[in-house]
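Note that one protein chain of the assembly has been removed; the remaining protein chains are unaltered in position.
Presenting chain A:
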Amino acid sequence: MIRVRVTTAGPLPGATYDVVVVGAGVVGSAIARELARHRLRTALVDARDDVGDGTSKANTAILHTGFDAVPGSLESRLVREGRHLLAAYAAETGIPVEPLGALLVAWDREQLDALPALAAKAERNGYHEAAIIGPDEVYRREPRLGPGALGALDVPGESVICPWTTTLAYATQAVRGGVELHLNCRVENIADDGEHHELTTGRGPLRTRHLINAAGLHADELDRRLGRDDFTVTPRRGQLIVFDKLARPLVNHILLPVPTALGKGVLVSPTVYGNVMLGPTAEDLDDKRATNSTEEGLRALLSQGERIMPELVAEEITTVYAGLRSATEHEDYRIRAHPAQRSLTVGGIRSTGLTASMAIAAHVMDLLPETGLALGPARELEPIRMPNIGEAFPRPYQRPELIAADPAYGTLVCHCERVSLGEIRDALTATVPACSADGLRRRTRARGGRCQGFYCGPAVDDLLDTAAAERGAPGTVTR
């Protein structure tokens, strides 16, 4: 029997799962990967057509040290542990990471005065490398900073990472380890007969003995369907501006704002793709679909960017996006086992969730027995190697040996991002394949560059349609 491991349409398997993880973001996928080590029938389900298509896709892409977490909190511990776990995992699987270090630049007296407390907080969070540096050193390290920087807190351990490859690596390893991934599968209702949860989904019923709620922005709604009312998610919108790759030489570090009573400010950060990012805004909203950018938001970002680095805002803008962070009324992560419901909820995972994801998954595994789930012995997973879409490592177009072996890696389709036909083909036929233009962009960068499709859009769309036709799914229309 051929076991279908990733499904995007049609009825779901009728058998009963041992555990279903709802939400295939970075956290849900990390948990599914841990579950894959055990002899369990596990499903990972998501309402969207891809993994990592909600909050996980639109964040600031930083691998944090956790220096500024609330000391003693669960978040502080999981970020600290998760950072080391993810750094090691990234090196092993080829997730792009660049250890650039961060500077929290103080632009006024109040911010400068806040630095010693931040340095002390870093110590309490177990991070000992943070140090305050003076303005001369700041400008020596970041000569393109705008005038008026008074000093900075140097946090050398902060890195930038590819959030898309991270989620994909977890999901890929989970699926190869036997987890079934069901996409386009929104959970609409849950009925509990005391032994099974019967999930009503957009693709029909799904039965499971145990349930893990990793539904991110929708974790509160899913919890209420389980009869729990522990927290409410308030979407906090972050708009970000991504500048052209030609701006990359302007910036050497992750330039973080100094949080004060007056507000949090915005960061300027290189991305692993070689762009420079400016943002995010922080707007509390009611609408969990409000991933739109706004005139006021973008204007505010540009005016703050103008102060931090005037040359940056003179560069061309490649793209603008907005993500929704799942803020709750609680300060900390809300990770709770609910023995009566044979379920576990992972809620309130904010922007640190990417860094903490592997530690969150390990913590969830520790808590799962409380829900009555016997995990049994764990096994090692087959190692995986993800395609590199970062600029700090050789891309296929730069690798003569790869092109000699397969000329498709020397046939560039997306010119701005130098994405080859070979990489697109690989992404369309991967374990967790790209099914949409956005999914393909997150796997390869195709169509994600400065022209946004002027040169390559229709050619990329044709490749997507061909792959969809081969899978028997309906084609996409031109974006």
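Assume a contact is a pair of C-beta atoms (placed from the backbone, for glycine too) under 8 Å apart; a residue touches a chain by one contact, two chains touch by 3 or more; residues count from 1.
In this text, contacts and distances are computed from a predicted model.
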Legend entry - Options "Nitrite reductase small subunit NirD", "3-oxoacyl-ACP synthase", "Oxidoreductase" or "GrdX protein": UniProt name of the undisplayed chain: "Oxidoreductase"
Legend entry - Contact with the hidden chain (one of A:Thr42, A:Asn125 or A:Thr318): A:Thr318
Inset, instruction - Using the definition of touch stated at the top, determine which of A:Gly157, A:Gly279, A:Gly297 or A:Gly390 touches the missing chain. - result: A:Gly297
Legend entry - Missing-partner contacts on chain A, residue numbers: 242, 246, 289, 291-295, 297-298, 316-321, 397-398, 400-401, 403-404, 407-408, 410-412, 415-416, 418, 437, 450-455, 457-459, 461-462, 476-479
